[in-house]
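Here the structure is laid out as structure tokens; the discussion comes afterwards.
One protein chain is absent from this view; the other protein chains keep their places.
Showing subunit A:
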Amino acid sequence: MGRKLDPTRKEKRGPGRKARKQRGAEVELARFLPPEPETGRKKLSSHGRKRAAKRRQAAGSGPAASGPLGAGGGGEERKPTVEEQLSPQKGKRAVKAAGQTARGRSGFSDGNSKWLAPAKAKKTQPKGNHVELSSDGEVKEGSWEMEEEDGSSEEMVDDYGASSSEEEELLPIEKAALKQKPDREGLSEDDSEEEEEEAEEASKQKMGQKKEEGPDLQLNLDIDEQFKLPTSEEIEKEAAEPLDLHVIHQRIQGNMEVLQDFGVKREEGRSRQEYLALLRRDMAAYYSYSDFLLTKLMDIFPLPELINFLEANEVPRPVTIRTNTLKTRRRDLAQALINRGVNLDPLGKWSKTGLVIYDSTVPVGATPEYLAGHYMLQGASSLLPVMALAPQENERILDMCCAPGGKTSYIAQLMKNTGMILANDSSAERLRSVVGNLHRLGVTNAVVSNCDGRQFPKVVGGFDRALLDAPCSGTGVISKDPAVKTNKDEKDIQRCAHLQKELILSAIDSVNAASETGGYIVYCTCSIMVEENECVVDYALKKRNVRLVATGLDFGKEGFTRFKDRRFHPSLKSTRRFYPHTHNMDGFFIAKFKKFSNALPQAQKDEEPAVETAAPSTVPDTVITEPLPKKKKLEESKADKEQKLPQPALKKKCSSQAQRRPLKAARPFPKMMRPKVPARKKKHRVKANGQ
């Protein structure tokens, strides 16, 4: 009954329902884009040829070939057909179809002819520039301006009605330039705001759009836009209204430009301080910082860099992971993760274990590889202090503030699970994650303890190396914790600095200067404040027999040797600073010390232990004053015995080798236990002085 489907017989299908609506981009654009008649006789379409002909005719350069001219007449007829076809879209055009005149020659052919009058004189304008505007998307308006291309802007009142007022403020040369792009006027007027920066706004946009046109236009605009400090009334008005971030942002940029070139661009009678104060207020409002923090940052960074820093803090740093070389290789891990759908790349030339993750279909912290302990989620900057520390196999390392255990596990993997690491943290809760991570990653040489870092070396000392990742204000990781922007003030910074100074002295004291392979302390913070970084390092240099050595990191900014009114030791050049906006990693500071003597410097003569070996490298044995010499052979302690015969306590110590490793908190500090030997003391004092 019905029609039988015959698959072998194909029905020819005509154009569908939608085929008529649009005829394709080329056709549409060809209506706006003028062909370039001068450039090497490009092959034009029939439309193009006709229009070129019309233009040549209009330019008065004599009739073109009769073909186009004849076609010009035909072109006029062509127009209605074109427009009729497109009439659903272009209502305006349809109007035009009624009374046909040559385009723009003797008045306009549409309903606007009453008030639109083409300029007589200026018919030789190059019209090639219209190409750019039409791609703006403002097709309709642009096309209108196109029709009136010969009209001069000042005589014409365009659709927005606000044309002429703009022009009068401009210099004559600008007007000439502007005639080339009458449409742009229309666009920029549309966008300008009703604030005192209106001129600035419009000219800024003009600047942005006209960048291609050449430097001479640029100069005119620069003179024109003058950044004006808001008057007190304006400030009050703004305070009453809700914040307009766009306005503030524009004002920041304007202010920065003035400050860059202050002599030229300043307003008379206004001091630099006023500009700076305004800038500070605006940045605090725009980026949500407290005034205190912003002042500190303005001291550290020059202004353009400051903007970059603030912008970088709004954006999170890329996720990075560290391969656990105890269980897998970076190549294999990368392959396995790629198979799971993770998009990653090696971190950089400076790291053999790091990988940066761009995006991933699976949660990176929950893959089976993660659970099997093949990698650890860790920030890129956290790899640096361990690389600087360079732990060797079979050493004793102290990690004073280890939670959550990323650096500790990296140390362990560099040592290949040999030696011993004492992973300490003062917070018991955070230690749980340390334990979990160490178990997961298969670290077997770590001992986890829960002491206040300042108790070292009383608890146990005599380490080969120490790593102190001190608790800090966190100003380098604002992108992770935006609360830092507002909740830090002077007291917080000072409290952190005080704690850091105590901790660094304890760390230095816990390391044995006479260790064969070590004697290094690495101090690092995730903060960029000078009070927490350079000041603490300088303090340590003054209070202990240490010196700064190169970190071994070949990138990163050098630490400050002077800052505002403070002067630091010149060796601070070997410390390194890292910033989010320059290195795309969290803000960090790293300093590496070498301890050259276990003695305490002059200021603490009273507590100076009875006997010490001052020269680190010549005498390989350990120093008695250190409560826990390394687990060495008895020969060494015998050598000590020779030196310090009247030391009965020493013998006791040597025999307790087995107990050296566990903590000796029960015992009083050995220093106080040992009887003093005045004669010896003097001799060694000389030595200490000689240092």
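Keep in mind that, in the parts below, a contact is a pair of C-beta atoms (placed from the backbone, for glycine too) under 8 Å apart; a residue touches a chain by one contact, two chains touch by 3 or more; residues count from 1.
Criterion: contacts and distances are computed from a predicted model.
Asker: Determine which name in "Exosome component 5", "MIP18 family-like domain-containing protein", "60S ribosome subunit biogenesis protein NIP7 homolog" or "Phosphatidylinositol 4-kinase beta" the UniProt entry assigns to the undisplayed chain of the complex.
Answerer: Record says "60S ribosome subunit biogenesis protein NIP7 homolog".
Asker: Among A:Ala25, A:Ala240 or A:Ala366, which residue is in touch with the absent chain?
Answerer: Only one of A:Ala25, A:Ala240 or A:Ala366 touches the chain omitted from view, namely A:Ala366.
Asker: Which listed residue (A:Pro230, A:Pro318, A:Gly419 or A:Gly442) would be found touching the missing chain in the intact complex?
Answerer: Among A:Pro230, A:Pro318, A:Gly419 or A:Gly442, only A:Gly442 touches the chain that is not shown.
Asker: With the full complex in mind, choose from A:Asn450, A:Asn487 or A:Thr517 the residue touching the hidden chain.
Answerer: A:Asn450
Asker: Give me the subunit A residues in contact with the hidden chain, please.
Answerer: With respect to the unshown chain, the touching residues of subunit A are 336, 365-366, 368-369, 371-374, 428, 431-436, 438-440, 442, 444, 446-451, 459, 658, 662-663, 665-666.
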